[in-house]
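Note that this complex is displayed minus one protein chain, with the remaining chains in position.
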Amino acid sequence: MSEHAHSSAHPEAAHGDGHDDHGLAHTTPVWLLVSILGLLLLLTVLTVSVTSFDLGSEGNLVVAMVIATVKAALVVTFFMHLLWDKKFHLILFLTSVLFVMLFLSMTTTDRGEYDKDVEAFRAAQAQLNRK
Amino acid sequence: MASPSTTADVVATPSSSDSDNYLTHDKGIASWLLTLDHKRIGVMYLASVLTAFALGGTFALILRTELLTPGKTIIEHDTYNQMFTMHGAIMVFLVIIPGIPAALGNIALPLQLGAKDVAFPKLNLASYYLWVLGAVCMLTSLVTSAADTGWTFYAPYSTTTQTNVIPAAMGAFILGFSSIFTGLNFIVTIHKLRPPGMGWFRMPLFTWALYSTALIQVLATPVIGITLLMMMVERTLHIGIFDPTLGGDPVLFQHFFWFYSHPAVYIMVVPGFGVIGDIIPVFSRKRIFGYKFIAVSSLAIAFLGFLVWGHHMFVAGQSLLAGSIFSAITFLIAIPTAIKVFNWITTMYKGRIHLDTPMLYALAFLWVFTIGGLTGVFLAVMSVDVHLHDTYFVVAHFHYVMMGGAITALLGGIHYWWPKAFGRMYNEKLGRIGAVTVFVGLNVTFFPQFILGSRGMPRRYYNYLPEFQPLHQLSTFGAYMLGVGFLMTAVYLIQSLRKKPDAPANPWGSRTLEWTISSPPPYYNFHTPPTVTRGPYDDYEDLVYDPKIKGYVEKKSGRAASA
Amino acid sequence: MTMVSPLLLLQPATNLPKFPESDEFWMPLDASVTAHDTDWLYMFMVWGSVIFAVAIFAAMFYFVRVYRAKSREANEHAEPSSEHNTTLEITWSVIPMFIVVALFVWGFQGFVSLRTPPKGALEIQATGQKWKWLFDYPHGTEDALHVPVNVPVRVVIHSVDVLHSLYLPNFRVKMDAVPGRYTDLWFQATKVGDFPIFCAEYCGTSHSDMLSHVIVHAPGDYEKWLAEQKKKLEDIPLPELGKLLYQKQGCSTCHTIDGTRLIGPTWKGMFGRTEKFTDGKSLAVDENYIRESILDPQAKVVDTYPPSMPTYQGKLSDRQLSGIIEYIKSLK
Partner (left out) sequence: MSDRAPEVAETPKSSSAPPPAADHGHAHDDHGHDDHGDHDPIHAANPHLAHHFDTPQQQFDAGKLGIWLFLLTEVLFFAGLFCAYTVYRAMRPEVFVYAHYFLDTRLGAINTCVLLVSSLTAAWAVRNAQLGQHALLKLNIVITICCAFGFLGIKYVEYHHKFEDGLLPGPRFAPTEQVWELPSFKAKHPEAAEYAERLVKRAEKLEGSKQGAAVPAPAVLGGAAPTSSTVAGNPPAAASAAATGSAPLAPGAVVEAKPELPHGTTTSAGTSPAETAPEKTLLSETTQNGEGRPTLEQVEPLIAAGVIGPKAENRDVPSRPRNAHVFFSVYFFMTGLHGIHVAVGIGVWIWMLLKAMKNEFGPNYFGPIDYTALYWHLVDLIWIYLFPLLYLIH
C-alpha cells in the first residue's frame, strides 16, 4: 500500500499549481499561509501594546476582544480552509458561536440582575459581625 | 438507475434462516464485543439499556413501596435519598438518552438510509464502550456510598455531602461523551450516506427526529460535561465557582446545569416522536399527514429547546427579567409539539388501522404525551409554577413525558423493529396485553401524583403528611402494575428469540428501506444499493399481504398500473 | 401515623403540621390574597386541558373505531384523502398560539404581583438550615412563622448551608433559600389558622422532616403573642429557657437528650465529659467550650461527628446562651 501512496506521479500532475481545486479539497499556497501568520503575529504585538493605553473601563476589553476576533477569523478562514470549504461547515461553526453567546448573555444578565441580593446579604452579615 | 421494482424483487425473496445475516455471520463472543457492525452495536446497546432499565425500575418499585406509608416502610431516610438519586441518574443518563437513538437508531438508521453502516463504525463502538464505562462509574458510586444529591447534582449540596458523588458525576460526564459521539455519527451518516434520490424530504420521520436529536446532543451535551467537571473540582479543590462560602454562586450552577438538561429533555423525547411518526402511517396504511410540518417541527423544537432552560428556576432566585424571557419562549415550544400530535391524529383519518402491538404503543403515546404536554403548560405559567414547582405535580408531569413519551415510544419501536432486528415474531396476543397493562399502569401510577402535587406534596419526600397516604398508595399500586407489564413484555420478547426465525422481510407493510431487505438483515445490509424514487410513506396500495409468509410483498401489476 | 422516622419522633407528633379542611379537589385551602388568582388560572388550565385532551382522545378513538381494518388478508387501502392541508396546519398552529400568549400574560402578571411585596409590609427573617426553619422576631427566633391576618408579610429568606425552599402551600407561595444571598416572598393571610410549611428544595437526610407551621393570628392577637413570648423568655429560669431553645432552635434535630447518637453528640451527661476532637486534641466540656461550639461550631468538632453544625452567632442573646449551658448542665 505504501508503494501506492508513494507513486507520486499524480500529486504533481494533479497539483502543479497548489492553488487549484483538484483532488479531495483545496490546497492553500505557502505564501498565503505565511502571510497569514505574519498578520497574526502583528495583531498579537498590537493587542499587547494597546493595553498600555487607557481606553476607559470597557474600552480596553472591547479592543482586545475585537483584535482577538479578527485573529480568530483569520485562523478559521485560511488556516482552517473555511473560505474554500463547504458552507455548511461555516454555518455549523457560527451556530456554535451563537449558542455560546446565548449562554453567556442570558446567564450573565440574570446574575447581574440579582447581584444586589448577594451584596445586601454580605453587607448584612458584616453588620451582624459588628454586634 | 435501479428501478424500484428491482428493489421490490429483493423484497419478494422472503428471508430464510440459512441465509447469511448479521446475527449468524460471525460466531463467538469476540465477534460481538469487537464488532463494527451498526446492527450488532445497536443490539448490544439495546440489551445494555434494557438491563439498566430493569435496575432503575427496581429502584422505582422500592421507592414506591417505601411511600406506601409515611415514615419508614422498608428503607431508611438516606437509603431512600440515594435510591431516588440513582433511579433518576440511571433512567436519564443510562436508559432514556441512549435508549431510542443509540439502540433503535443504530439498528434502523443506516438501514433507513440504505447505507452499509454509520459513517464512523469505530467511533460507534467506542461510544458503546463509553456507555459501559459510564455505567461502571455509576455502579461504583452505587455500591460504595451512592450519591444522594438527586440526579440534578445541585450545588452546594453536591459539593458538600458525605456520599460518593464523584463517581456518579464522572459517570454522567462519560455518558455525555458517549451520547455526543452517537449524535455526531448520525449527523454525518445522514448528511453523507443517503442513497441517490433521497432528498431531505424523502427521509423517514424517524431519521428526521434522530437528526434533530443529534444536533441537540452535539450542541448541548458538552456543557453538562464542563459543568459536572467544575462541580467535581469544586468538591475536591474548593475553587469557589459554585460554593457560596468561597464566593461562588449556587444559582450559577443551575444555569449551567439546565442549559444542557432542558435540551436533554428533547434529546429524550424527540426520538420518540420519530418512532411514532414511522409507526402511525404504516399501521394506518396511509401516507403521513403534514410530513414536512412534522419533520421541520422536530428542528424547531430542537432549536427552541435551547432558549428555555430558565423555566426550571422561577423560584430558584432567578431574576424576574430572565424568568419572564424564559417563560415566554417556553410557551412557543407548545406549538410545534401540538402540530405533531394533530398531524398524527389526522393521519389516522380515513386510514385502515391495524391495532398491532406497535400501534397500541403509538396510541398510548398519543394519550400519555398529550397529558404530559398539556401539564407542561401549567408549569410554564410562572405564577402557577410558583405553587407547583418541586411538587409531585412536576414529578407526574415529567414521568408522563419521560415514561409516557420516551419509554412508551421505545417499547413501540422495539415491537416495531423487533422482527427486522431478530427475524422473530413475538407473541402478538401477549404483546397487546402487555401494551394495555403498561398503559393502564402508567396512568394509575402518575395521574394521582398530579393531585398530590397541586395539593402541596413536595417531591423527594421520604416522610409525608398522613392525608396524602391514599393517593400515594394508589400510585404505588399502579407502579406494581407497570412492573408486571414490563416483566411480561421482557418474558415474551426473550421467548420469541428462542424459536426459529419466522419474521418476513416486511411484516407490517412498511415503505421505508429497512423493510426491503430480509429479516434479519444481511451482514452488508443491501445487496444492491437502493435508489429511492418515492417518499417513505407513499404507495401502500402497491404492497399486498401474503398469508403464506405472513408479510407484505410488492404488487408487480401495481407498479405497472401506477407507472 | 403508625410508623415515623426517629428524627420525627423527636418532635411531639402533635407538632406535625396539618392542612385545614378544604372543599376544593385540586388545591389546598386558599388563605392568601394572591391565592385566588393562582387557583383561577390553574383551574382555567385544568378545564382547558380537559377540553383539549378529550377532543384529541375522542378523535383518536373515533378514527380507530370507524377506520379499523378488518384483517391484513383483506388488503384494504386507505380512502383517498389529502396528505396535507396548509390552512389546517396554520389554524391549529395559530389558535394554540393565541391561547398560550394569553396564558403567558396572565402568568406574568400573577408572577409580578407575587414578586413585588406591598410597601410597608411586615418583614420577617427566615433562615433555612439542615433541617429546620427559623424565623426572627424581636424577642429571638421561633421555629414557626407567626403572622397577623390581613397584613402583608414579606419573608426575607436565606440559608446557612445548602439550598432549601420555603413553601407555604395554602398561600401558593414558594421561594428557594440560597446560601450567600437573600431571596424573599410575600403574602397576605386572609384566614386565621395554622397552616403547614414545607421545604421544597431537596436538602439531604431529613429534607422531608423540615416542616413547620404558619400561625395566622387574629387582629390584635399577634401583638399579644409577641409580648407573651418576650415576657416568657425573660421570666423563666435558665434551664427552662435552655429546654425551650433546645426544641425551638433546631438543636433537637441533631442532639438527643437521652444518650442516643444522631448527627451531633448527645447532650446527656455532656457537661464535664472529656471529648476528643477531630484534630486529635481533647478537652473536658465546660461553659467556654459550649459557648464556643454554639458561636463557632467548626472550631472544635468532636471526633467521629461531621462538621455540619451551623453557627448561632448573632442569633442568641447572652442570656439564651447561658440558658442552653445551664440546660446541658442539668442533663446528667
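The chains carry the letters A, B and C, assigned in the order they are written, with residues numbered from 1 in each.
Keep this in mind: contacts are C-beta pairs under 8 Å (C-beta built on N, C-alpha and C of every residue); 3 or more make two chains touch, one makes a residue touch a chain.
Please read all numbers here as calculations on a predicted model, not as lab measurements.
Asker: Looking beyond the chains shown, say which of B:L61, B:I75 or B:V233 touches the absent one.
Answerer: Residue touching the absent chain, from the options given: B:V233.
Asker: Determine and list the chain B residues touching the chain excluded from the picture.
Answerer: Given the touch definition above, chain B has residues 1, 20, 115-121, 123, 180, 184-185, 187-188, 190-202, 218-223, 225-227, 230, 233, 237-241, 244-249, 252, 255-256, 522-524, 526-529, 531-533, 535 touching the missing chain.
Asker: Taking the full complex into account, what residues of chain A touch the chain not shown?
Answerer: Contact residues on chain A toward the absent chain are 1-2, 4-6, 8, 10-12, 14-15, 18, 22-25, 27-30, 33-34, 36-37, 40-41, 44, 47-48, 51, 54-55, 57, 59-61, 64-65, 67-68, 71-72, 75-76, 78-80, 85-86, 88-89, 92-93, 95-97, 99-100, 103-104, 107-108, 111-112, 115, 121-122, 125-126, 128-131.
By definition in this document, only the chains that are shown with their structure count from here on.
Asker: Can you tell me which chain pair comes out on top for contact count?
Answerer: Among the chain pairs, B-C has the highest number of C-beta contacts.
Asker: I'd like to verify one number: the distance from the centre of chain B to the centre of chain C, where each centre is the average of its C-alpha atoms, in whole angstrom.
Answerer: The mean C-alpha positions of chain B and chain C differ by 34 Å.
Asker: Taking the mean of the C-alpha atoms as each chain's centre, how many Å separate chain A from chain C?
Answerer: Centre-to-centre distance between chain A and chain C: 47 Å.
Asker: Quick check: what residues of chain C touch more than one other chain, meaning two or more?
Answerer: Those would be 180-181, 183.
Asker: If a residue has to touch 2 or more other chains to count, which residues of chain B qualify?
Answerer: In chain B, 249, 251, 317, 320 touch at least two other chains.
Asker: Given the complex with chain B, which residues does chain C contribute to the contact?
Answerer: Within the complex, chain C contacts chain B at residues 1-5, 7-8, 16-19, 25-28, 34, 37-38, 41-42, 45, 49, 52-53, 56-57, 59-60, 63-64, 67-69, 72-73, 75-81, 83-85, 88-89, 92-93, 96-97, 100-101, 103-104, 106-115, 161-163, 165, 167, 169-170, 172-176, 178-181, 183, 196, 198-209, 306.
Asker: For the complex, which residues does chain B have touching chain C?
Answerer: Touching chain C from chain B are residues 69-73, 77-78, 81, 148-150, 154, 156-157, 160-162, 244-245, 248-251, 284-293, 314-317, 320, 323-324, 327-328, 331-332, 334-335, 338-339, 341-343, 345-346, 348-355, 363, 366-367, 370-371, 374-375, 377-378, 380-387, 389-391, 451, 454-456, 458-467, 509, 540-541, 544-545, 547.
Asker: What part of chain B is in contact with chain A in the complex they form?
Answerer: The contact residues of chain B facing chain A are 191, 219, 223, 249, 251-252, 255-256, 259, 306-307, 310, 317-322, 325.
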